[in-house]
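Structure provided below as structure tokens; questions to follow.
The complex appears here without one of its protein chains, the remainder shown in place.
Right after this comes subunit A.
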Amino acid sequence: MPVLDLGLIFRTSPIDPDLIRGKSQPLFPSGVAEGYWLKQASMSPYAGSMYHGSPLLLSLLGPLTVQRIKGQPSHLFCSLVFVIADILSAMLLRGIGHKLQMAYGLNARLLGLLKSPRDKEGILPSGDIAALVYLWNPFTIVCCVGLSTSPIENMAVILALNGAVTRRVPLAAFGLVMATHLSLYPAILTIPVIFLLGYGLDAPPLKLFLQTRNVESDNRSSTSSASKQAKLKPTAHLPFLWRTVVHFVFWVLVWSLCVLVLCGLSLSKHGGLEEMFKRTYGFILSIEDLSPNIGVFWYFFAEVFDFFRSFFLIVFHVNILFMLLPLAIRLKHRPCFLAFIYLAISSLLKSYPSVGDSALYLSLWALFVNELAVDMKFSFFLFCGYLGVSLLSPVMHNLWIWRGTGNANFYFGNAIGYACFQIVFVVESVSAMLNHDRALKKCNPNHQEVKN
């Protein structure tokens, strides 16, 4: 906890946000301020070209961008809100990690890998590590200081995951609806959330439990339903808790209705819901804004012919969609990890990537240190890669735009390098997790043949 306090102090120190905003990353600076000003001037907040977010966010954060206290740096209230959002996210991550860690320990004991409670000390406290990684990640700090809306989006995603992990269905539904409302891509998280609610927490594949005959009776509710099922009936199918999922769908509908009604209300004078969908989701899907960011699409769409533009838009968005199904099939026994992979892929392939997305999936990665830290290859290479890219990116941007001694290719090369490192990271994580499962199978001391 004292470490968390240090994090808080570090953020509220008067770092000049303009310095960060002046740098490359399009952290959507002052978009909220412009949207709020337009709203106050009785115009649609989407009339300018800077604000493409939710009207609810505007009505919450807008007044904060204007209020000032004498002697304090401007946007103090906004920064405070983002700091609070980050701290909440860290605490929620800690909760998720705690649950996962307990499930890990339990599964290990059920599989007979741990003989006595003393062995549990070998398990790393993934919750604390994930929370610390999130708070101290330079990407998170940059997002918070640079006043982008990423901390709030990240908080919504983590809220959804926490609700799903701790089986609080309304919370999970609320988090998912808010995350999808703020940026479109967390919609793909419905699959892992439904798996979390239906199948339960991350666990080794069912086969391992079936192969284990020495199963101790354990009635703790944090057990995955897989091991319970294996105790009761030696079938090869996991039960799916339909009731919880239907409950979840109901709450999703309730929250979506609320959000849509509120948005329609706040935009009733300026074009209504259609305008909002066109300007928020339409903006994300059609990639109208080609200003440089840490992703790779802006460069491509700046030179593609108009005739092929819709084709390539469809290709790039389907690129995310067609990875969903195979991963879901392969990793359905580990829904939390599946959520992490989905987030990593979407932050790689989304229309306007930013460092806030990487902050999120890097801290989610830390939730799985117990499984991944041993097996992951290239970890040092990836670490150096991320460090180098994040240091060079503002330099290249400066050379290109402010000094004029470089050109777009400098910055774009950096972005391509970053994308490559992300891809290697995702692939390595998945293979490390699958290797871990295979290793579990091998070192299972009670290995016996399954009789079909």
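Odds and ends about this structure:
Following the convention adopted for this analysis, contacts are C-beta pairs under 8 Å (C-beta built on N, C-alpha and C of every residue); 3 or more make two chains touch, one makes a residue touch a chain; residues count from 1.
One rule holds in what follows: contacts and distances are computed from a predicted model.
Missing chain, UniProt name from the options "Cytokine receptor-like factor 1", "GPI-anchor transamidase", "Metallo-beta-lactamase domain-containing protein" or "Integrator complex subunit 9": "GPI-anchor transamidase". Of the listed positions A:56, A:76 or A:187, the one in contact with the omitted chain in the full complex is A:56. In the complete complex, the residue from A:174, A:297, A:337 or A:418 that touches the missing chain is A:174. In the complete complex, the hidden chain is touched by one of A:50, A:66, A:245 or A:262, namely A:262. In the full complex, the hidden chain is touched by subunit A at residues 39, 55-56, 59-60, 62, 163, 168-171, 174, 255, 258, 262, 265-266, 268-269.
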